[in-house]
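Just one protein chain is left out here, and the rest sit where they should.
Right, chain A next:
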Amino acid sequence: MALLEIRNVTRRFGSYTAVDNVSIDVEAGEFFTLLGPSGCGKTTLLRMIAGFDLPDSGQILLDGKDMVGIPPEKRPVHTVFQTYALFPHMTVADNIAFPLKMAGKAPQEIKKRVNELLERVHLPNFGNRFPHELSGGQKQRVAFARGLVNRPRLLLLDEPLGALDAKLREEMQIELINLQKEIGITFIFVTHAQDEALALSHRIAVMNRGNVEQIDEPSKIYSTPRNHFVADFIGKISVMNAAVMEAVPSHLKLAIEGLGEVTAPAREGVEVGDKGVLAIRPEQVRISHPSNESQLKNHFRGKVHDFLYVGDVTTYIVELVNGAYIEALLPNSAPGRAKFFEVDDEVTISWRHDAGIFLND
């Protein structure tokens, strides 16, 4: 039995459906992420798990017990808020002790647990400070400690890294992974940042307009997105309109308008005549001088339209003969050279027959 079972949960605000018949199972010990653009319903779902909001229909079961009707303070679920929500009139130690006090723990045990957690989040001498005396990253750590101290069955994290700058965010991501591994508490993490979701999670549920589009491991979500939305939302991807000409267990043959024939990996449920898009990740696309005749079946001529140099890699945007654009990623691993191609250079674009993915409309 899963630790948390969300069964057909729907939540409407007036005529707007924030969460639409969503079902998710989260296993004990998992780092599970709800990922989606703002307004996709991920925060509403989180609030229903915490008990701040109630579903209009459906069930939320924790350890097999229906949570609907149980107030937030009676649920073995704690939340780390986006704004940290530390109590400004209490010291760091009192903040962390709060859930233990509410649970009626003995003073000695409270002291021991608070010190243990301060140690664990690398703030051993900060117990007597007030929240306003801490930096953003330190506040964040105190919020984690406070959420974990009473060992909830489930820790909910509502975009907790959103307010931190990029460098600190990466540090906190690593700390978060370690913290979850050491303590073994199940995390449900909400974010709109796909890189964060990919880096942290065991599994991701990609949400859009109140629906779950796909639940999978990060690598599966990235390599085999179920539909156009997931492909587009996770990482960069180029898409071209395509129609299925041949569908056999080993591969698909696609016709791309104005370009020609392309071989793509087989996919269940795809039939001849289906229309959709061929989606391909920039790092799977090879870009070379037209003189180097490509060995790959999928290769086309194009012209460099633009490029984006970001240090470690350069992204080339290539215009194909049919007017479509495709992105190709070239690592700048060779010393000294910053760019290999200029705008308007003629190039050859190619990719392996098992790269790319056909997505139905």
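One rule holds for everything that comes next: a residue touches a chain if its C-beta (ideal position, glycine included) is under 8 Å from a C-beta of that chain, and two chains touch if they have at least 3 such contacts; residues count from 1.
Heads up, the rule we're going with is that contacts and distances are computed from a predicted model.
From the set "Membrane protein", "Short-chain dehydrogenase", "Spermidine/putrescine transport system permease protein" or "NADH-quinone oxidoreductase subunit H", the protein name that UniProt assigns to the chain left out of the figure is "Spermidine/putrescine transport system permease protein". From the options A:A103, A:I174 or A:L308, the residue with contact to the unseen chain in the full assembly is A:A103.
Interface note for the absent chain: among A:P72, A:G137, A:G162 or A:G235, the touching residue is A:P72. Note on the undisplayed chain: of the listed residues A:S23, A:S57, A:T83 or A:S135, the one touching it is A:T83.
By the touch definition given at the top, chain A reaches the unshown chain through residues 50-52, 71-73, 77-79, 81-83, 85-89, 98-99, 102-103, 130-132, 146-147, 150.
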